[in-house]
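Inspection log for the structure reproduced underneath, given as structure tokens.
Every protein chain but one is kept in place in this view of the complex.
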Amino acid sequence: MMRVAILHGAGYVGRKLIEQVLAHPHLELTLVTSRSHDGEPLWKAHSHLRGVTDLTFTSSFVPDVDVVFIAAGHGQGAKAAGEIRDQGYQNLIVDMSADFRLPDAATYEKRYGAPHPRPDLLKDAWYGLPEITGPPPAGTKLIANPGCFASAISLALHPLSKAGLVNPVSVLALTGASGSGAQAKETTHFPSRSGNVRAYKVFDHQHEAEIDRMAPGLTYSFVPASGPWTDGIWGVAQFELTPSDLKKAGISSVRELYEQAYGSSPLIRLWNNQLPELHWSVGSAFTDLGWTQKGSHVAIGFAIDNLLKGAATQAIQNTNLALGFAETTGLV
Amino acid sequence: MMRVAILHGAGYVGRKLIEQVLAHPHLELTLVTSRSHDGEPLWKAHSHLRGVTDLTFTSSFVPDVDVVFIAAGHGQGAKAAGEIRDQGYQNLIVDMSADFRLPDAATYEKRYGAPHPRPDLLKDAWYGLPEITGPPPAGTKLIANPGCFASAISLALHPLSKAGLVNPVSVLALTGASGSGAQAKETTHFPSRSGNVRAYKVFDHQHEAEIDRMAPGLTYSFVPASGPWTDGIWGVAQFELTPSDLKKAGISSVRELYEQAYGSSPLIRLWNNQLPELHWSVGSAFTDLGWTQKGSHVAIGFAIDNLLKGAATQAIQNTNLALGFAETTGLV
Amino acid sequence: MMRVAILHGAGYVGRKLIEQVLAHPHLELTLVTSRSHDGEPLWKAHSHLRGVTDLTFTSSFVPDVDVVFIAAGHGQGAKAAGEIRDQGYQNLIVDMSADFRLPDAATYEKRYGAPHPRPDLLKDAWYGLPEITGPPPAGTKLIANPGCFASAISLALHPLSKAGLVNPVSVLALTGASGSGAQAKETTHFPSRSGNVRAYKVFDHQHEAEIDRMAPGLTYSFVPASGPWTDGIWGVAQFELTPSDLKKAGISSVRELYEQAYGSSPLIRLWNNQLPELHWSVGSAFTDLGWTQKGSHVAIGFAIDNLLKGAATQAIQNTNLALGFAETTGLV
Partner (left out) sequence: MMRVAILHGAGYVGRKLIEQVLAHPHLELTLVTSRSHDGEPLWKAHSHLRGVTDLTFTSSFVPDVDVVFIAAGHGQGAKAAGEIRDQGYQNLIVDMSADFRLPDAATYEKRYGAPHPRPDLLKDAWYGLPEITGPPPAGTKLIANPGCFASAISLALHPLSKAGLVNPVSVLALTGASGSGAQAKETTHFPSRSGNVRAYKVFDHQHEAEIDRMAPGLTYSFVPASGPWTDGIWGVAQFELTPSDLKKAGISSVRELYEQAYGSSPLIRLWNNQLPELHWSVGSAFTDLGWTQKGSHVAIGFAIDNLLKGAATQAIQNTNLALGFAETTGLV
């Protein structure tokens, strides 16, 4: 059993990580930190865990673990990683924040509007979206876990980028309220959210910087929106595709493109001539990808659980690969 | 046309009052205050009103109106009422806050945990729940509009109190998220509210002080709860009733009790052998009351729109009665 | 007062029409038909109408009215229109079904999979989407009220078509469950609908035939989807637009395009640099249209209430224009 610590474990991503680690056959949860809940049982923050685990939150990290998950917001992730490295912790860190997802400190500052807290650690970071990047190289000790929109959209667009398609792609994706975190906000106020849809950061979402890494060269536009549900991201990418485009790309069909890219990925489900429903992936570690074509019109549909494939189960996937377990261990 | 001002008009009750006044044949909306939206058109706070009215919020009251509605929280209502009285405004005030609902300053302080802001005005206040209290006496210039739970539960329990029934009554009522106001709160955070039910202030809701006035002498217990919807209060009052209880009360049936009490009330709909659904009253000025009996078990079901009968349309009802219009003017 | 009959009035569109007619200053509701509710008060189908109107459903039409609204599904609309014409009714018919929306019987049969029930009446029909088609010509006696998706998307795309823009437009739009009607279906089963999004009829929705009429020559693709709410359509149209495209179209900006098209339409609200929220238009007769541009990416956002602008209030708008009332009478 590998010993696991979760830092900043009182939020929604922390909650899902706790559940995933408790359910994993080779991981043992030994420590969860939270300043605001220091000394309290985990169920004070996550009521449904009462009777499931007797662990209590602590505010101090002890470095006798094999894996550390950091479930903090941007800015806080690098800070926490730096602190435990300074404390002498040398083993694997999987950071859920945005802090190690971008290639350099300048890009980070531009997107997140503040200097990178620990630029010295950036060179060690591996951006881990396993179905695109593959497993982390041997010796990787710092994994940047992708953003939720970034995971879903990169997986939808990567095959188009790889095939060199040049027609612009329009993406509209909707996310649930858990993506905004456990703190109440105006945008998650029930009367404003229920029965409503709202676009935000149109053409300007910070996850575009990650998508740019995973689908280089592709022209796409992205309209993010919030939908009236708690968990899950659902969206559609639309573009035009002619027989001549296919010929240039050296493929016979959209289906071939996606089957080549993901046919052997155990956590991607492909749906031919069908766009996935949001429900299918909510609560699971799977990414659902489907497509429909009529004449030159193509739609790629995608769905993930924003807190699972968009956070906690992808972290486990990355950890499995880093530690040499089968990729799906504890996930299916 | 009577000229109307709404103070503190940027919240949910303000929104509904604006709509009601705009739709009323004899009322003309001339002024809406909001400190946070001073100088902005009303639709900056209430987007759906764009194109409907060109009024802008102001921060200063001008006393050339015939009716003032105060849509403030407790403590703020009496403060605002005091200020406009001090400014010389002598016409009708309808206050939506809790500040003038209780008979004296001591009861107020006990329930609301702070001294009454303007005890000097208390003696002028009329508690207006028209189907129970009737119209305000001639010359009434200050009407306390009842609380939302208080309106629904008082209407359900008043006939039992009047009949002198002595068996204890158990009340469970659920309210929507708009009852918590327009500010985001932990209890209205979408992920916590959607798909959830939560009891709160069990046996200790502040509206009990109002119910005690409208259903004196009745033994009841009240469990308030919050439900996963935006608008509406729905609940059930259960009690035991034997033939001997009926005989003591001098009535032949539950039906007779409610038909005697409300048979001529134009804004109460009675449902025999049926409990009302929440949907029936949402969006309307009506109170729905129904009953079912089996052996000695009796259930009284009730439903109102918490922002309408529980606030804005009841305020219009009170205003109609105070100004000499038909009770339902502008409401049906 | 003009006398009004509503045929097939027990469904959701019928419900909204009843409310609109009752609220209209120049219309008087005299007759509502429903075979399944014959002889029952309207509130047996529409509970919230109890206490509001004493009308009862009837199963037989009497032609002494000035306007007939037909709130039937496709196939039934033309049948009902034919029957009352055969009965001698000569005044205005506003049909909410799809039956008179397409220019000829062949197109109808292709889209709806059955021969047109009354092709003889097609030549008299006027397709009424007032902000695009203008008022019906004098003497119009049969108005085809547009489909809900068709109304929203046509209004969003018409200015692009008119300007002769040639880049393909990707449309994704989501509709609420009331669009499926009052009968329970698998797709509106609460456990399947709540927290879910589902695309359907991808690139093949029957309303495309209407959009083709209102935005001729435009290349667009349309992905319809169902969302977890009751009322409202919300969507986004995305396309690429370069300075050279603008020049060819003879306009300076997207804003100019939409302000020219709808600046004087009293029931369209334009939002510059902002996409509208679904909530803004739900419950209202307005269409909300907004846009955002970044580089060559353009997003046009649109929102309507599918049962109001997508059905009942558009029918009133058409009726106002046909009868010579101001377009917004009874609507704002």
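The chains carry the letters A, B and C, assigned in the order they are written, with residues numbered from 1 in each.
Just so it is clear, contacts are C-beta pairs under 8 Å (C-beta built on N, C-alpha and C of every residue); 3 or more make two chains touch, one makes a residue touch a chain.
In this text the structure is predicted, and so the values were computed from the model without any measurement.
Asks: Of B:G14, B:P159, B:G227 or B:G310, which sits in contact with the chain we cannot see?
Replies: Reading the full complex, the residue touching the unseen chain is B:G227.
Asks: Which residue from A:R50, A:K110, A:K247 or A:K294 sits in contact with the chain not drawn here?
Replies: Only one of A:R50, A:K110, A:K247 or A:K294 touches the chain omitted from view, namely A:R50.
Asks: Out of B:A105, B:L246 or B:A299, which is the one that touches the chain we can't see?
Replies: Of the candidates B:A105, B:L246 or B:A299, B:A299 is in touch with the missing chain.
Asks: Among C:T56, C:T230, C:S265 or C:Q293, which one touches the chain that has been omitted from the display?
Replies: Residue touching the chain left out of view: C:T230.
Asks: Of A:A114, A:V166 or A:V332, which sits in contact with the chain we cannot see?
Replies: Answering carefully, the residue with contact to the hidden chain is A:V332.
Asks: In terms of residues, what is the contact footprint of the unshown chain on chain B?
Replies: Within chain B, the residues touching the omitted chain are 168, 170, 172, 174, 176, 192, 194-199, 202-204, 221, 223, 225, 227-232, 234, 236, 238-240, 275, 277-279, 282, 292, 294-295, 297, 299, 301.
Asks: Just the residue numbers, please: which parts of chain A touch the chain that's not shown?
Replies: Given the touch definition above, chain A has residues 47-48, 50-52, 266-267, 269, 277, 279-284, 286, 332 touching the missing chain.
Asks: Since one chain isn't shown, list which residues of chain C touch it in the complete complex.
Replies: So the residues of chain C touching the unseen chain are 12, 176-178, 182-186, 188-191, 193-195, 228-230.
Basically, only the chains that are shown with their structure count from here on.
Asks: Relative to the centroid of every protein C-alpha atom displayed, which chain's own C-alpha centroid is closest?
Replies: Chain closest to the assembly's C-alpha mean: C.
Asks: Do chain A and chain B face each other with the same patch, meaning over half of the contact numbers show up on both, or with different patches?
Replies: Result for this pair: same.
Asks: Taking each chain's centre as the mean of its CA atoms, which one is most distant from chain A?
Replies: Between chain A and every other chain, the largest centroid distance is to B.
Asks: Whole-Å distance, chain A centre to chain C centre, using C-alpha means?
Replies: 40
Asks: Return the distance between the CA-based centres of chain B and chain C, expressed in whole Å.
Replies: 37
Asks: Give, as an integer number of Å, the spacing between the C-alpha centres of chain B and chain A.
Replies: 46
Asks: Show the residues in chain B shared as contacts by 2 or more other chains, in ascending order.
Replies: none
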